[in-house]
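The other protein chains are all here in position, but one chain of the complex has been omitted.
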Amino acid sequence: MNLHTLNRSPADSRVYQQTLQAMGHDDQLLLIEDGVQGALPQLVRYFEDVEGRVYALKEDLEARGLLGLCADNVHVVDVDGFIELTEQADKTITWY
Amino acid sequence: MNLHTLNRSPADSRVYQQTLQAMGHDDQLLLIEDGVQGALPQLVRYFEDVEGRVYALKEDLEARGLLGLCADNVHVVDVDGFIELTEQADKTITWY
Amino acid sequence: MSKRGFAKEAEEEVRAMNDTQTDLQGDLLVILRHGPHGSSLLREGLDMALVAAAFGRRVSLLFMGTGCTALVSGQGQGPLGQKGTQATLNMLEMYDIETLLVESEAMHALGLKACDLSLPVIEVSPAQIQAAMTTHRLVATF
Amino acid sequence: MSKRGFAKEAEEEVRAMNDTQTDLQGDLLVILRHGPHGSSLLREGLDMALVAAAFGRRVSLLFMGTGCTALVSGQGQGPLGQKGTQATLNMLEMYDIETLLVESEAMHALGLKACDLSLPVIEVSPAQIQAAMTTHRLVATF
Amino acid sequence: MRYGILLLGAPYSRQASHSALRFARALVAKGHILDSVFFYHDGVYNAARLAAPPQDEPHLMDGWKALHDEHGVKLDVCIAAALRRGLLNETEASRHGKEGYSIEAPFALTGLGQLVDLGLRCDRLITFAP
Partner (left out) sequence: MRYGILLLGAPYSRQASHSALRFARALVAKGHILDSVFFYHDGVYNAARLAAPPQDEPHLMDGWKALHDEHGVKLDVCIAAALRRGLLNETEASRHGKEGYSIEAPFALTGLGQLVDLGLRCDRLITFAP
């Protein structure tokens, strides 16, 4: 199982398409930096193929005022949770 | 009349949507750097709303091996042509 | 909150109705297309706007694409203490930068409403965006 | 040209048929998502691949998105004499980097065919991309 | 016509600097006046005096200097953007208690007021971005 991080908003960049193609059946996706915009209810649909396996970094949501606007089906984790995801995953693959 | 330059491929970035919104009826669009990918026949359809007003920079097409693959309805100009476009336009607006 | 949101929306409609090409004229239009924290472009664009205003120039801001998130209420510092841009946004009024345009299509794409934003804005259509490009002497994109 | 294109396509089909997960195993998978000239990322990714290969590691390359344009034939120098990456690509074989995967969806999106490319490649589906992610010990994205 | 250039991209990392230098050379060759190049955002990295690119690649900083020497083009670097990125001239280095300096003439550290001024006094301001 691999962890994928994505730091671009799907409203900006098409790199999320590459991320989704590279994600195996039990891989997980962590949205960080500007990528946390993907947790907005209007944008989370881009990730419906991997629903239930989408995480967003709490500190990055908070800094942007987006924590309260986050979709319900996104798991919010802090930086310690980020580290735990990297512990559990065989590899972490970065998309930007 | 304004000139707009775009240095991102529509296959990569959604910034072309902002460019198109900002283009007035007689504005012109010049594709430069990675933006020249937009001159490929498969991608030029993103610019159909401004057809006939799309230019691509020759030197950037050549360096990428794309000059021969360019769509017919894109005007190819070299850097002197780029300067002439900026002379004719009131302003040059950069999208990236 | 929803009451305040409503008041803001009403206020915004009035502003939008008053909005004519003449109102939009100015020396400098700064286009902001990036949110806070992810890159320094938002701050650097705002800095240019503030400096121009301090020198007596008439400045308008146009938020496009994900740049609209720059105005979302309740932004904080970054986790290492990065300042963010909220403090700078709060200074705009003091510098007489009062024309804040936001791209209507982007607001819809992001699912944002005027009441989610911390400052009063004018939502603009492509035609109004095109007008702003011609009624300002200088346009800078960040 | 079309004859040569056909030969290449046939050759490629044979390679694709021989393609198994075992063939794809390796120490390092370098994912290249940027074309030449626009940024230095393509060159920097290729440099990492060459160094790893020089140290005896088994290296595969995966071209995704607009990175597929990195392989287009007939690239030249930049107008100021920037080297570009064609020379580096020509060195891959010498370094035993022979597994060049290209994202099939991106090739279609860009309207590119294998005969437009300067090196023999294997077009890969999402399932094959996912397999490559697990059969390499290390994955680096550029 | 009188032109100004605003450069936002780092050298070597992105094509912006190459595009800007190519445009600048073509401008003066065509008889236009290039008033100034203003370096902002990552563009300030173009002024790094110790840049040592491989000999078979264009030396961008020398290219900017030649434009200054041969055509009087001013090379203005945003001071706020430069300081946080480690680009200090001798004056700023001593003001910040640092030994050594990383930019030198003809690159000049200046404020954003210069950029606004440039944009308004020129017939055309062209931005090259990362």
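We call the chains A, B, C, D and E, going by the order they appear; numbering starts again at 1 in every chain.
The working rule: contacts are C-beta pairs under 8 Å (C-beta built on N, C-alpha and C of every residue); 3 or more make two chains touch, one makes a residue touch a chain.
Here the structure is a predicted model, which is why all the values come from computation and not from measurement.
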Displayed chains contacting the withheld chain: A, C, D, E
Selected from A:11, A:32 or A:54 as touching the chain missing from the view: A:32
Contact footprint on chain E, counting only the chain that is left out: 10-13, 41-42, 45, 48-54, 57, 61, 83-88, 92-93, 96, 98, 100-102
Positions on chain A where the hidden chain makes contact: 7, 32-34, 59, 79-80, 82-83, 86-87, 91-92, 94, 96
Where the missing chain touches chain C, by residue: 37-40, 78-83
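To be clear about the criterion, only the chains that are shown with their structure count from here on.
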Chains contacting each of chain B and chain C, listed by label: A, E
Shortest contact path, chain A to chain C, counted in steps: 1
Remotest chain, chain A as reference, centres from CA atoms: E
Farthest-lying chain, centroid of Cα atoms versus that of chain C: D
Averaged-CA centre spacing for the pair chain D and chain C, given as whole angstrom: 43
Distance from the mean Cα position of chain E to that of chain A, given in whole angstrom: 38
Rounded Å distance, chain A centre to chain D centre (Cα mean): 27
Numbers and ranges of chain D residues touching at least 2 other chains: 37-39, 65, 78-79, 82
For chain E, residues that touch 2 or more chains besides their own: 15, 22, 125, 127, 129
Which chain pairs touch, all of them: A-B, A-C, A-D, B-C, B-D, B-E, C-E, D-E
